[in-house]
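Heads up, one of the protein chains got dropped from this complex, but the rest are sitting where they should.
Each chain carries a letter (A, B, C and D) given by its place in the written order, and its residues are counted from 1.
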Amino acid sequence: MVAIRLQDIRKSYGPVEVIKGVSFEAEQGEFVVFVGPSGCGKSTILRMIAGLEKPDSGEIYFGDDRYTDVPPGKREIGMVFQSYALYPHMSVADNMTVSLRLAGVPKTDRRKRAVEVARMLKLDELLDRKPAELSGGQRQRVAIGRAIVRDPKAFLFDEPLSNLDAALRVETRLEISRLHQQINTTMIYVTHDQTEAMTMADRIVLLDAGQVVQQGTPLELYRNPANLFVATFLGSPKMNVLDVAAVSRDGTTAQLTMAGASHVSVTLPSPETADPKSIGVRPEDTRIVPEGEGVLSGTIISAEHLGSEVLVHTETAAGQIIAKMPPDFSAHAGDTVWVGFNVARAHLFDADGLTINNHARQ
Amino acid sequence: MVAIRLQDIRKSYGPVEVIKGVSFEAEQGEFVVFVGPSGCGKSTILRMIAGLEKPDSGEIYFGDDRYTDVPPGKREIGMVFQSYALYPHMSVADNMTVSLRLAGVPKTDRRKRAVEVARMLKLDELLDRKPAELSGGQRQRVAIGRAIVRDPKAFLFDEPLSNLDAALRVETRLEISRLHQQINTTMIYVTHDQTEAMTMADRIVLLDAGQVVQQGTPLELYRNPANLFVATFLGSPKMNVLDVAAVSRDGTTAQLTMAGASHVSVTLPSPETADPKSIGVRPEDTRIVPEGEGVLSGTIISAEHLGSEVLVHTETAAGQIIAKMPPDFSAHAGDTVWVGFNVARAHLFDADGLTINNHARQ
Amino acid sequence: MLRDWRFWFFLPTLLALGIVVLFPTGYLLWMSLAHWIITEPGVYFDGLANFRTLFRSASFYDSARVTALYLFFSTVIMMVFAMLMALALQHSRSGILRSAIVLPLVIPPVVAGFTWRFLLNGEIGFLGAWLFPMVGLDVNMLSNPSGALVSVIIADVWSRTPFMFLIFLAALQGIPRDYYEAVRLDGATAVQEFFTVTLPLMRSAVAVALLFRVVDAINTFELIYVMTKGGPGRATQTLSLLGWKTAFQNYDLGGAAALGVVMLVVTTISAGIMFARFMRKA
Amino acid sequence: QTEINVVGFGAGFAWADLFGATGAEKTQKLLDFEKEHDIVVNMEFADEDVARQKVLLDLVNGTGDYDLVMLGSDGAVQTFSAAGYLEALGPYLETAPDLFDPAKVYPPFLEANTVAGELYALPYYSFGAGAVYRKDLFDKYGISEFPKTTEEMATALQTLKDGFAADGITDVYPLTMRGAPGEEPSLDLNGFVYAYAGYPAWFEGGPTTPEEIKASKAQPIFTGDFKEGFSTFVNWSREYGPPGIAGHTWVDMMNLYAQGKAAILFPSAINAFAGIPSSEVPEVKEFSAFAPSPAGPSGKVVQSFWTFSVGVSAFSKNKQEAYEVLAFLTSEDVMRDFAEVIGWPYTTYPSIMHSPTLTDKWPTEMLDQIEASFYDADPHYFPYIPELTEFMDHIGTAASSAISGAQTIDEALDELQSWATERMDRAGYYK
């Protein structure tokens, strides 16, 4: 069942069109994550779903009903704002239970519910503080609590975890995931965080400049990006992309070459396919290998030790390449090394940046 | 040369002591990152270094000079606020060059500098907008720009990247790292982001409840956490910690056992060392292995596909355990699996949570 | 429009003010075009005669000049004084000083006028007859043309500054502290801090205070009337006093209405300019 | 029961015998009257200027809220009767002669309220010209007698000034008058003009009524005969008056005299009498004396004349009852008690003037002199045209201007001249 459906939504601020015809559906109980560069219109779409902003054109459906003109309060939606939007004059407990108060729930019940939710968010000791007396992260959690409290039909989250520390972020993330499994409510979630997007989403909607670029399950997007933009946007550190030229082409098999490198052989979907113009390899499919074994030679610029792995940045004739290596890999800036690719996992792109299926894959 | 030195700094808000005697030094040109749970006092310390808050006791030195009472404007410090603090009435360009204007730099030079910095931060097209017309991420970048513009003696960053999208975050992070290498200015940086902390820091200072818990290079902290708190705070997903009991002890060698598991043998630093009470293994040192090869058996609860890897959450008799597996690992919730540890990389903790050197390591 | 909540929220104000303002304004316009001098029988339409008379009379230009001087100086002094006090007290926790400074607000301008008049009186006043001569100041403030204007301005500043002080204080306290911190870090002196952060962020409050001040000053009547009756001569006769005299001493209702219309037009136009300049996009 | 609303100036001064010293409580006498006539009398007080404003509004709008309105003799009666706001009293006097007998009142006070032969208001408090001075100071500087002419007066003032200067007295001034802008100075100033010119010298040939002005097409002239009196007033104020005189009103003049800071108060002596009883300066109480106003070069004395009168609003809904109240308010009986309460040597009834009410308090000789000043008074010492108040206002403001030095006498008079010419023209006198 479709829970929320947007149909060719457009929105301008003054002369600038920030949403340029967005259509999408969220199934009942689905967890949809919006990602996209800063300023691409994620918050704006969320606000239109909540009813806080009117689309200039297009329609919004909840289930089968046209909701385009339904006022926000009637939409039964819980939203966590990017700016928190806590009521500064109310205690944490009151902040969280405003919707219950408006619905006429008696005080003691409200308090009980507040305590329940606060425990979940580790806010139990702060229930009687005012927002001004909280740290940034604490405020963010209160805002999440406020949305959770009212058991809404759908949740909208606008980067709800952006101010939490890593540990709490993982925890709250799992908490939200668990919440989602428990109550099976449709959730629409905006985030910048790759991990959040990849782990929480049933479906990711990738936006750029007010348009949907690609949508699908996280792994679909990660493994089969529709174009260069998606390929480089998802994944951190981002995919290494190198310009290539086809030196020979034999039906579906092409020999590619790049600056300062030996040939790479790839299989194209059909003989008609245009020659690939660039190849993309994710850092985890890139390796620093013993001399002569790799495709390219390069110089190490820096090695970032993340503890669980080492990111090796190398400068090659074809451009900068990042390789993800195990934590005990030792690298020194200035060393000359060889870079090897797992070609079976490489992505091919044509002159317009559109993906060409690499049939060597799978 | 020591650039910034805090000496037993204390600070209370009303009856609550939020900074409980913090001492630390930052070398000239060092990049120090503060991490710690939300509300532990990171921002407060930063503000005291900037002179925006007076410590209740303790001293602050810049170089050899006592700066405890020097007003903020005289400290020549660039700061990026967690709340941005952009002047709403000024354009982006003006916002960034306020310090220059205050110093009497002529308009054309100011504009030139603004354009320079804006290009670096991808703000060139927004130079004449007002902050209200920017998205959250754009605002954050303006705030960074404002600190960069004035070439200060030291930079203070309070979670400057928390509102940027992943791609821009990596980029800006590298930008800041490069900036740091270029100008070799002391930088103090507060973040929640593990990756930022691990990759940017020359030294991490880990705070908890207003106190320094441990400090050192990122790898030192990651590899040799002083206690359970540090061990679990750093690293994402966090270290698996299991309660153990020593079943036999032979001088420095101990046989440990945990609920529902076979024995594990560890080497302790000396015969006098107390028996370990818990063992910690990072997810990347944990593996899902063929039946019978592991230490513990468990049931898979969920598998988070991050694209570049899969996080497998299992429920075992000893508690929840997360294993980091390669991206093509396939796991299904409900499967019974075996979990194996790389014991050579395990961390041992005594009853107080203090680390016991595991001599099987290195 | 009828479905827009904002319409319904604004409607009562629209109606209330519409009644107490639109009718009087219309009536005023009619009056200004009428020959309506109480001492002469009959009221009749007289075109622009009232305006012609007004623009030919010396006291109009005189009063316009006095009004301009009074307006300018009292406003500038008041703004500066109020701003200084607000800045000095913005962080003060004690309500005592603040309350003390606000005290003149609870004294009606009529009383303020009497009080200052008798303080400054050159023969029996505490200041005029005792303190000033004692410190060697030999001026009779109220009977000297410029002294009288100064006196009126002092009394007005005394009486009306607290209002502006309150507006400024409220505006000051609405400025988030991060801005000060940012600019302080950038090395701003107190003065630079004021002009870089404080004033721009208070801009709309200042503009509102200024507008209301101007309207208030234009309407100041009882304070001046009680203090100097517009004198000596016409030294402190503002347009408001002139209008009052024209209507109620000279019985020329049409003439007074014409003056009222002229003032209405001038203030509305200048306020419109100010409005467009400072408050749009504020 | 009919309610009659009265508006008056100065609580505690008007009808202190009827409404008590506070102006708020009705006395038994009033209550008896109300009972007898089945009328309720409501009294409202306001400062003279502001009360006038209200009366005006009431009359202009024909509201009829006030049945009885208080009027000064500064042209209000002329103005309002011309505009048709006042009820002519002739018919009422005739139909109820027993209520009020005009013959018993000093004639000038009625004359001041008569326009074109019709009486429009009844006086309740009035006065003529005169001076109150400090005999002790006169004696001290060897002035044995109060000056009889303006020339002698000038000499006396100079003597006092020199005397004060010699004795280092800086806070006592030879003369106090009023110079605040508006009609205040006009009241005194026009008395000077009258004394210098010998007639109300505003218009060519000295006409004093609209009819006369229209007949002769007399232009206003403020340069000729008028100027002498104007200049003397201005010069004396500047030379001998207190420094703040250009802003002084009645209150200042009275306070100054009461505080012992002035040697002469003149030509509206009543103002001094208002101050004497409450003065705490012993010399003021003991040595204040009355003298007739000195005569000018024309042989006429420096004038001062005023009557507080009350008229019936043409819009009153109960004119008959209003008249009854008016007659009662101004009746001999009420005025006697009024004189008793106020205690100043002034009244509208000769019978009261010579009764113990006043003779017990004041020297008979002084009362005689004061009474003489009533008969001597010329209520028409300024022309009674409908534009009177406007003229008074401009003349007074010109005087204040000249006293303060903002303008020279010539400048002030020039401006006055051009204003007056235009104003008369606009009023249609010369069509």
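By our rule, contacts are C-beta pairs under 8 Å (C-beta built on N, C-alpha and C of every residue); 3 or more make two chains touch, one makes a residue touch a chain.
By definition in this document, contacts and distances are computed from a predicted model.
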item	value
The complex's invisible chain, by UniProt name, from "Heme exporter protein D", "Dihydroorotate dehydrogenase electron transfer subunit", "Binding-protein-dependent transport systems inner membrane component" or "Cytochrome c oxidase subunit 2"	"Binding-protein-dependent transport systems inner membrane component"
Chains in view touching the one left out	A, B, C, D
Full-complex contact with the absent chain, from C:33, C:54, C:78 or C:101	C:101
Positions on chain D where the hidden chain makes contact	5, 7, 9-14, 22-25, 42, 44-51, 53-54, 57, 60-61, 63, 65-66, 171, 250-251, 254-255, 258-259, 274, 278-281
Residues from chain B at the interface with the omitted partner, ascending	51-54, 67-72, 74, 82-84
Contact footprint on chain A, counting only the chain that is left out	47, 50-52, 71-79, 81, 83-90, 98-99, 101-103, 130-134, 136, 139, 146, 150, 163
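Assume only the chains that are shown with their structure count from here on.
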item	value
Distance from chain D to chain A - Cα centre to Cα centre, in angstrom	93
Separation of chain A from chain C, taking each centre as the mean of its C-alpha atoms, in whole Å	58
Residues of chain B whose C-beta touches two or more other chains	none
Touching residues (chain side chain D, partner chain C) in the complex	49, 52-53, 56, 59-60, 79-80, 82-85, 171, 173, 179-184, 242-249, 252, 255-256, 259, 261, 386-387, 389-390, 393, 397-398, 400-407, 412, 415, 418-419, 422, 426-427
Chain C-facing residues of chain B, complex	47, 50-52, 71-79, 81, 83-85, 87-90, 98-99, 101-103, 146, 150
Chain A residues within the chain B interface of the complex	35-39, 43, 82, 134-138, 159, 162-170, 192-195, 198-199, 218-219, 222-223, 232-238, 282-284, 304-309, 311, 324, 327
